[in-house]
Each structure stands twice: as structure tokens, then as C-alpha cells.
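Only a single protein chain was left out; the remaining protein chains are all shown in position.
Up next, chain A:
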Amino acid sequence: MEEYLLKVDKVQTVFKTGKGEITSVEEVSFQLKPGQTIGIVGESGCGKSVTSLSIMRLLGKHGYVKNGSILFNGKDLAKISEAEMREIRGNEISMIFQEPMTSLNPVFTIGNQMMEGIRLHMKLGKKEARNYAIEMLNSVGIPRSEAIMNEFPHALSGGMRQRVMIAMALSCRPRLLIADEPTTALDVTIQAQILELMKKLRSQSNTAIILITHDLGVVAEMVDKIIVMYAGQVVEEADVFTLFDNPKHPYTKGLIGSIPHIETHQEDRLISIPGAVPSLQNMPTGCRFHTRCEFATERCLQEQPNLIQLDETGEHKVRCWLAEEEAYVSRENKEVFV
């Protein structure tokens, strides 16, 4: 199984709070090969960011990975020492956040911040680090890059800051890039620039990418495969074409039907999923989606479904009793007719 760069297996992440532990992420699993891009989608609070922060081990004082493993290059990131993790963070794995201002330090110049990481991880001297930083800024399409090195973050526009963040994140040639809503705060024309840039860099360096977004348009444009999360769990996983053409989970179907596209006619009604996401403190028993699912049966109310494989390749997985029963029936039929 050496071909996978990252294997996330049944990860459970919890936070300690005054009222005991709360579980933000429950049994999240997925794999990623070098050069592959995976998208994580789902409603606000479903655990997308916590999943990525679990990989980076940036969960703060109160959060930790309680169960499961995160194999990166054969090492379990949930188990290695903090010193080892620091070596990996910003070097082999780097991350871009939604709001670049929160991760750029306002009191240091762009040049200072870029050179710090480069000198630390690439062991370059001051002059070489500076030249390399300028080269990186050029590669992400920043004009006047030498002058920008001496600017402070607030002097740059949102799109420019995000490009600086990308230049920083990619400067140590990471093998894995985690991008948490990298374009959500940007305008569509600037978003288009950033997405094109990420595609270019991906093809040049074979970096694997985890792309977190709530925008299914961005997902359709960028990723190879998708995991759909609901209330802290993966409810469906498939390659991007299968997920859009043949979604199996009622939540995924609702999600795809509820986006007005350019091709949606005005007379059409959007599919809407009734109700709202349950809170972590108040998870329903059985299938977590049953409170909003129009197909829910008695079994869905009682028993929690597992994430099961739907096809022989094991690429399409779903957590739903109905899909599981349907798959079972069609497999039975095949055996009868073949």
C-alpha cells in the first residue's frame, strides 16, 4: 500500500470542554495519492476544518485525535512527537487558510515571513533565501515582487495576500497542501486567478491537495475525488464524476439539487433539504441524517449505518441503509441473472 501518500483511517477528534468531551469528527477515513486532489464538502460545522487541523495537529490545547490513525508517508501523525511534527508542518505538509490575514503576521514584512520558513526548512543562507522568496512570488503572479518583499500584509489586496499565502505554503515544495476555503473570501474573478494558479502548481510539482470548500462549483472544477461530510462523519465518497452524476446518499442528492446553476430554469424549484444540522451535543440516534431525510425508515432511526463500498473497485462509498439495501438487492440479482 505504498502508493498512498496519506491514509486517514477512522479518525475521531474530540475537544475537552467544561461539560465534558465533545466529538467533532467521528470515523473519518480517506486516502490520497501523490498529485491527487480530494475535496471535502459539507455544511458549516460538519467537521471539515477539524479534519484538516487533525492532520496538521493544530487542534489547540483542548482538542486531540482520540482514535484512528493518520498515516503520512508511513508515519502516524497522531502518534509522533511534537518535535517530529514540527519538522513536517510547513515543510512536507503546508496549509492555506480562508482568511490570509489570520495567518500572516501584521507586524512583519512579507519578505521576513517568507524567508523565515525557507531558511528554517530548506537550510538556505539569507541571500539565497531572499532570492528564492522573490522567485516564489513571481511564480504566483505577483507583480513588483522585490518591492512587495518590503511591504506589510495590510498594504496588499485580498487576492494578493492569498497569493502570498500560496507562495509561502508552496515554497518548501510540500508533498501535501491543505487548502481550507482558499477562495471563499475572494471575488469570483480573483478566485478564478487563484484556482488557475493552484492547477498550474499542482501539475508542476505533483503535490497532493486537500481542498475544503462549500462551493460545489469549485469542487467540480478542481478535484479528482470528493468526500461529503455530515455532522462529523463521512457520508459519501466517490470520484468527482460519479458523485455529480450518480450520488447515492440522500444528503448528497439534496446538496447537488439545491445549487441553482446557470442551467437551472427559473420555473424550476430548487430542491431544499428541510430543517437544519443537528448540534454536536444533540446528535440523533441511528443515522445522523434521519431527522432531515424523507426516506428514513425505522431502521435509520435505530441503527447507525456504516460507510460501505458500493462497487467492486471500492471507490464509491456511502453511509446509508437504503443505499446499502439497494446495492445488496442489485448484487443478488446479478448473481441470479449471470
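One rule holds in what follows: a contact is a pair of C-beta atoms (placed from the backbone, for glycine too) under 8 Å apart; a residue touches a chain by one contact, two chains touch by 3 or more; residues count from 1.
Everything that follows uses one rule, which is that contacts and distances are computed from a predicted model.
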Chain not present in the shown complex, as UniProt names it (candidates "Chemotaxis protein CheA", "Thioredoxin", "Vitamin B12 import ATP-binding protein BtuD" or "siroheme decarboxylase"): "Vitamin B12 import ATP-binding protein BtuD"
Residue among A:G63, A:P182 or A:G254 that touches the chain left out of view: A:G254
Chain not shown: contacting residue from A:E84, A:E196 or A:E315: A:E196
Listed residues A:G159, A:G232 or A:P305, member touching the removed chain: A:G159
Interface with the undisplayed chain - residues on chain A: 43-44, 157, 159-160, 187-193, 195-196, 214-222, 240-241, 244, 248, 250, 253-264, 266-274, 276-277, 294-295, 322-323, 326
